[in-house]
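After this line comes chain A, so read on.
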Amino acid sequence: LGDGGGGAEGTLRIGVLQPLTGDIQYYGQQSMWGFLSGLSYKLDQDPPSVEAAGQETIEGEDVTYELHIEDTQFDPNQAQDVATDLVEKEDVDVLFGTASSGSARQVIDTVTTAAEVPTVIGPAAAADITSNGEYCSDLVFRANENTAMDARSGGRYVAQETDVESVFIMAANYSFGKAVANNYKEVLEAEGIEIADIRYVERGYAEFEGLFDEAVDSGADAVIGGFTVATLPQFLSTGLQYDLRLFGGFATLISNRAVGGVLQRTLGEDFTAQDVRDAKLGPFTTRYHWNQYDNEINDWFVDKYSETYGTVPDLFTSGTFTAASSIVQAVEEEGSLDGDDIADGLKGMSVTDTPKGEGGYTYQEYNNQARSEMTIADPVPTSDEWADYWDATIMPGEPRARVSGEESTLPADHPDMKCDL
Partner candidate 1 sequence: MLLRTSGLTKRFGGLTAVDGVDFGIEEGELCSLIGPNGAGKTTFFNLLTGVLPVTEGRIEYRQDGEWVDLTDDDPHETALRGIHRSYQITNIFPTSTVLENVRIAAQAHGGTDAWKLHRNVAEFEEYEAEALDVLDRIGLASAADTDAQNLSHGQKRNLEVGIALAGDPDLLLLDEPTAGVSSDGIGQIVDLIEDVAADHSILLVEHNMDVVMGVSDRIAVLHQGSLIADGPPEEIRENEDVQEAYLGGYDPEGTARGDSEPVEGGAGA
Partner candidate 2 sequence: MLEVDDVHTYYGESHVLQGVSLSVEEGETVALIGRNGVGKTTTLRSILQLAPPREGSVRYRGEELVGLETHEVARKGLGWVPEERRVFSHLTVEENVEVATPAEADVGAALDRTYETFPALERFRDKEAGDLSGGQQQMLAIARGLVGENDLLLVDEPSEGLAPQIVQAVVDALREVGRETTMLLVEQNFPMAMDLADRFYLLDHGEVVASGDTEDVSRDDELIRRYLSA
Partner candidate 3 sequence: MTGIEPALLAAGDAGPVVASLLSDLLDVGTLVGIVLGALSKAALYVLIAAGLSLIFGLMGVLNFAHGSFTMLGAYLGGAVMVVLVSSGTGPYARIALFFLAMAAVFGVMTAFGSAVEKRLIRPIYDRQPLFQILLTFGVVLVLDELVRIVVEVRGMQPRSDWQEALGTAPGFLQNTITVAGSTTRGLYMFEVLIGAMVVAVTWGFLTRTRYGLYIRAGSEDSEMAQALGIDIRKAFSVVFGVGSGLAAVAGVMLMWDPRFGASVPLSTDALLIAFVVVIIGGLGTFRGTVVAGLLVGLFDAVTTWLFHSAYVDFAGLPEMVMFLALVLVLIVKPQGLFGVEEVGGH
């Protein structure tokens, strides 16, 4: 572990932008907690317990890390406002955050490029933030996994390891859903799987009967749902009544809770792992869940995190842990607190300390997206071991497969990779 300085002395001001109030504050909190854990791990301290916006200082030996935490309320406009405030008033050196891709894009366009502040995006997952020329830039980094990585690992696995031949894609009609759909389509087609059709629906859509009928008519044998928690329950509760395989990505506790509720409703209160398999639900890709990795850093992380925050580290935390870890690493390696130097340091960096193991994440030179391993797992009923720290009836089971970072991410020469730094 380093001392957090590496020759540099002084204070590094980091602006943290996450949704910390409202019904989705858990997204922001886990992202922030992951970040705090990463920072604490690097500086050899226990993670502080923080819930709301405010200032938080973590003292390294030579460098003080001053976190200016602001609440985005899951609203792009609010994100823009507070990001601008942080740059203008607090003079932050680095920005970190936003949980929604819409907010991320708005901050990148209106703040990052306008004020030239290096920005580490996380956990916003839309692939195009680091693959579309409009948004990707020398100042924009992302440690967190993205939707393309979900698709490239999960899609390939399903294509190769199951008997699925034709897939019908349903997705939410906005950035997240579109990214999921495009990425799966591309991966699956490359693997020789037929795409029966892609249909986008409004967030919160619930009339899936017609669409599933349509999927059956079109001869599909599996359906991918590109939805977040707002639509997932409706999608699943209808889909489970059809003889179609449903797969996609594992999400956060909130979604697991919702999906667990649907499963209890359809399969009975005490459903078993076999019931889930029979219902043809899964397998799902996971970007990170606490039980998918076995290494010292992850052990420390799961321990300290559960102790401090009362729950196991969730989907977004590994990426945000890594974001913090990489910033400290850049400061140490560059020996500087200057934003530009930190950006230089992050470029192409292989991040040493990550929950996915040492060197688990590497920022790709061509688009500043960190690549990392992904796993494929089945949903299983939550085991007693985790019941206290994972408040949902399902959780990811033992990994069925691991997909390396190289395989999961969009390569530089891919036609969809429109970022060339």
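Per the selection procedure, all candidates are chains of the complex that A comes from, given by their letters.
A few points about this structure:
Keep this in mind: a residue touches a chain if its C-beta (ideal position, glycine included) is under 8 Å from a C-beta of that chain, and two chains touch if they have at least 3 such contacts; residues count from 1.
Computed from a predicted structure; not experimentally measured.
Candidate 3 is the partner touching chain A in this complex, chosen from 1, 2 or 3. Touching candidate 3 in their complex are the following residues of chain A: 22-26, 173, 197, 199-202, 204-207, 209-211, 213-214, 228-234, 237-238, 241, 254, 257-258, 261-262, 264-266, 269.
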